[in-house]
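For this depiction, one protein chain was excluded, whereas all remaining protein chains were kept in their positions.
Residue numbering begins at 1 within each chain, and the chains themselves are lettered A and B in the order written.
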Amino acid sequence: MALLEVRDLVVEFDLPGGRVRAVDGVTFDVGTAEAVGLVGESGCGKTTTALAIMRLLPENGRIAAGSVLFDGEDLVAMKPGPLRRKRWSDLSIIFQGAMNALNPVRRVGDQVAEPILLHEPTVTRRGAWRRVGELFELVGINRDRRRDYPHQFSGGMRQRVMIAMALANRPRLVIGDEPTTALDVMVQAQILELLELLRSELGLAMILITHDLSVISETCDRAVVMYAGQVAETGTVEELYRRPLHPYTERLMRSVPDIGNIRRLPAGIPGHPPSLVRPPSGCRFHPRCDHAMETCRRTFPAERSFEPGHRVACHAVSDDGRRRAPSELPLLPSARALAQLDPLGEMPTLLDGAAAGLVAADGEIEGISAEGPP
Amino acid sequence: MIELRGVHVAFARRRSFGEVLRGLPAPSVRAVDGVDLELRRGEIVALVGESGSGKTTTGRAIVRLAPISEGQVLMEGRDVTAIRGVDLRAYRRRVQIIFQDPYESLDPRRSVTDQVTEPLIVQGIGTRPERRERVDRALEEAGLRPVALYRDRYPHELSGGQRQRVAIASAMVLEPDVLVADEPVSMLDVSLRSGILRVMLDLREKRGIGILFITHDLSLAWLIADRIAVMYLGRIVEVGPAETLVRDPRHPYTKALLSVMPSPDPARRRKRAILRGETPDPSRIPAGCRFHTRCPLVFDRCRVEDPPDFDLGDGRRSTCWLAEGGEPLPDFPAEAPRLASASAHHASAKMTADAASAEPSLVEPDRRP
Partner (left out) sequence: MRSLRASRQGTIGLLILGVFALIAILGPFVVGEIDRAGAFASLQDPSAAHPLGTDRAGRDLVTLNVHGARVSLIVGVVASLLSMIIGSGVGIIAGYLGGRVDFALMRITDFFYVLPTLVLALVLAAILGPNLLNVIIVIGIASWPGTARVIRSQTLSVRERMFVDRARAFGSGNARIMMRQVLPNVFGLVLANTTLTIAGAIFLETTLSFLGVGPRDTYSWGRILEESFGAGALTLGRWAWFVPPGLAVVLVVLAFTMLGAAFDEILDPRLRSREAYSSGPDTGVDEAATALPGRA
């Protein structure tokens, strides 16, 4: 049994536009001391999933179905009292935009001490203060800076403060929501190195949420690729990189420039992520997919498992774990147009002065009505 | 075509109350501290640096949105540093800028057509029907097709990628010779970036414009640029053709940046040279070589003497004492593992004095003023 088991999680929001399912049947595990990445573009539901796990959804959101088992106990079914005790002492979270989440008028040491004092009533103020000092050292901040205020820290240092705060009660699992966004690349490397060290030295389990694939492959063992509120593919980072089964995963992988490989403009993915108020029918990725068939438009593909621990929800994947090429499939007209634009599986590059007239705005192909935004 | 010679941009920072009391003069923030750069017609030069490097300010200085305190900006040999009025307007027609934030750079209350037409009106170009045509063409070239679909839209009805295209259209409608692109894709989803990059490459192909591509992402620079210039604390520390710079960096900062660049390939978790601390505050630039406080290859001379730009031939320059001889850089020394105190923390309830006195893992950066 894994440390954290998320099963068929469904999260709904009440928005002025209607009821929206931000997360629609998400399943994944996190083992002890394992780092799992939750990756996807904006609006795919990854942050919502994290908030749901912590039971920190805003007023207009609720967990409509599914379970979140931490050490065997279902957090969804838990009452507020025991839940609050579990929060922070077993699971904690580093919020997105954490750098702005610090209270500007209180000393950072006090802010980090707060969860300690809250959760462990036997600890004295001095004891808590001392622990804060230890935590600061752990994350690489000089202990003398406990008395400083947030504005005296740079972005990277503030992020370390947030990490210290998340570790205050010695949790077993930490969720990092975009922990390195908006940080310089050097600072990003520092923070990722820190997280990795914490994981190996403290045996921490981690869920890293990011849109940046390279962060995932740097720091995580496994990754869950999300699209429009659902899981497209799950597997080890090696598998996802070398043998991505879902077309979205592959496209995503190839969207990231890779120094050291051939100098080539990444392919990108035509269209935009869909609106979740009225998501596309069947497989939500089908309007943008060059492997899409009739069945993709009609039914949502069931998740299938392949060795080793590799799961994918895609009709184009055959039963023996291979993704069939577009030429082998009865494609939808939209998919055919996309495949045409992209014969080698990559868009023509202009670095060599090749023809560019094919591709239209954001990859909006003429003649296709992309679902979602008008 | 555009040349910067020894350009400095300095801002006076507000003094803190304590500083006022002590009668200290307002410290100057040397955002751009002596930059030499050329941008030729049809060339894409990437200006790469982290925050505090001065890259954005340099870009803004070129379009005269930042005050130049010293040095010259030359356009086709003519000094445009201090021009005003009609001359400035004429200059602005030829040199345009796109900003980082697609949400903020458009006026939320005006339609797409309005915003792309406005530059033409301001510059007094064309009659109304002529303007309509130019606007349509600009929108098309930016990839917003069919144009009819986008003309009357408002920014909040568009996605980030589309907004950025509108911004590009409004810059290109003037048919400038030079485009300064300030982090044009960093706020867009990864899958949308190629579209924008493609538009820019297109513009270079078709119109021969020169592009100054400002970014913090070295891999992006490598992808799109002919030449890369790396900035640190207001100076360009290395410049050269993209491929060679990436293969054979001649400045330790470049080398470090290259080694920490994230890669999607998990097999490439290579040895990363992670610099300690953070970039110093631009109001307190270190003496000697400004990079010496964080340089893994630092030696005595670096702490005392500020190196000049060494010309390495083939359009390569490096501002490092190690580059003087024209030799490739030595390898960085190996790093000692950190966090000696980590296991002690979690394993035991209280910290022992020994563990507490273990070497802190990072050099403290300067406190924020």
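Everything below uses one rule, namely that contacts are C-beta pairs under 8 Å (C-beta built on N, C-alpha and C of every residue); 3 or more make two chains touch, one makes a residue touch a chain.
Source: prediction; values computed, not measured.
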| item | value |
| --- | --- |
| Contact partner of the left-out chain, one of B:55, B:93, B:204 or B:272 | B:93 |
| Among A:2, A:57, A:78 or A:118, the residue in touch with the chain that has been omitted | A:57 |
| Contact with the hidden chain (one of A:96, A:169 or A:217) | A:96 |
| Touch residues of subunit B, complete complex, unshown partner | 63, 65, 88-89, 92-93, 96-97, 99, 101-110, 118-119, 122-123, 156-163, 167, 170-171, 174, 187-189, 192 |
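Everything below uses one rule, namely that only the chains that are shown with their structure count from here on.
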| item | value |
| --- | --- |
| Subunit A and subunit B: spacing of chain centres that average the CA atoms, whole Å | 28 |
| For the subunit A and subunit B complex, residues of the former touching the latter | 41-42, 130, 133-135, 137-138, 140, 142, 148, 151-157, 170, 184-190, 193, 197-198, 201-203, 211-215, 217-218, 237-238, 241, 251-253, 255-261, 263-269, 272-273, 347, 350-351, 353, 356, 359-364, 366, 373-374 |
| Subunit A contact footprint on subunit B (complex, rising order) | 50-51, 142-146, 157, 159, 161-162, 165, 189-195, 197-198, 201-202, 205, 216-220, 222-224, 243, 246, 256-258, 260-269, 272, 274-275, 278-279, 338-339, 341-343, 345-346, 350-351, 356, 358, 360-362, 364-365, 367-368 |
